[in-house]
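To keep things clear, I will list the structure first and then write my remarks on it.
All protein chains of the complex are present and in place, except for one that has been dropped.
Let's turn to chain A:
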Amino acid sequence: MNLNLDIGYLIDVIPTLLPFIPLTLILAIVSMIIAVIAGLVLALILRSDIPVLKQLATIYVSFFRAIPTLVQLFLIYYGLPQIFPALAGMTAIAAAIIGLSLKQAAYLAEIFRAGLGSVDKGQVEACLSVGMTRAQAFRRVVLPQATRNAIPATGNIFIGLIKETSLAFTLGVVELFAQGKILAASSLRFFETYLALALIYWIMIIIYTFIQQAIERRLEKPYLS
């Protein structure tokens, strides 16, 4: 049997894809940073008793967890400028980052809320009892402990984000996947090209997983008996 698989092409195509990794990582990292900040703000609002704001945050989380990422990216990039003409100048990359971070913020809000909730109330009371303010207690004691609780789930969000950056191709962003698609179409070696892509994503995730494990080991240190 003659297997129609060109290993040579597979090896050759990988280097031509590598230059597109930075854009993929930038999309993922920038979205993650925005999502973490927004997620933390949302989590704090969800934990508070601020009337209207709390309901709005609940609706936000419910909405962005429910809609498909693609629908959301199209809504932002193609839909919003129709309503707000000022947004017509928005680049595809910006739209992708906004879309991805808005969505992940909703997931992170839930993760952070649980992480903050799992910190024992006695920790804050101990801070207050020695004359610290609530803000100091949050920054110095609650947040570090909540971070440790939330890190595994947060890492999974980041892994999901790296993969979802591939959806940016639908807005015309030429990131890793888009470039693979272009190469596949011109060479007609679909299997090899997409396999190369798959391997690159896989290796990126493996490397990130190592980093995450190192972070987890470090954060875990104080709690080991």
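Everything that follows uses one rule, which is that contacts are C-beta pairs under 8 Å (C-beta built on N, C-alpha and C of every residue); 3 or more make two chains touch, one makes a residue touch a chain; residues count from 1.
What we mean here is this: contacts and distances are computed from a predicted model.
Asker: Leaving aside the chains you can see, what is the UniProt protein name of the one that's missing? Options: "Amino acid ABC transporter ATP-binding protein", "Succinate dehydrogenase", "Probable chemoreceptor glutamine deamidase CheD" or "Phenylalanine--tRNA ligase alpha subunit".
Answerer: Cross-referencing UniProt, the chain left out corresponds to "Amino acid ABC transporter ATP-binding protein".
Asker: Of A:L3, A:V52, A:A88 or A:V130, which sits in contact with the chain we cannot see?
Answerer: In the complete complex, the chain left out is touched by residue A:V130.
Asker: Given that one chain is not shown, which residue among A:I26, A:V141 or A:I159 touches it?
Answerer: A:V141
Asker: Please output the residues of chain A touching the missing chain, sorted low to high.
Answerer: Within chain A, the residues touching the omitted chain are 120, 122-123, 125-133, 136, 140-141, 144-145, 148, 221-225.
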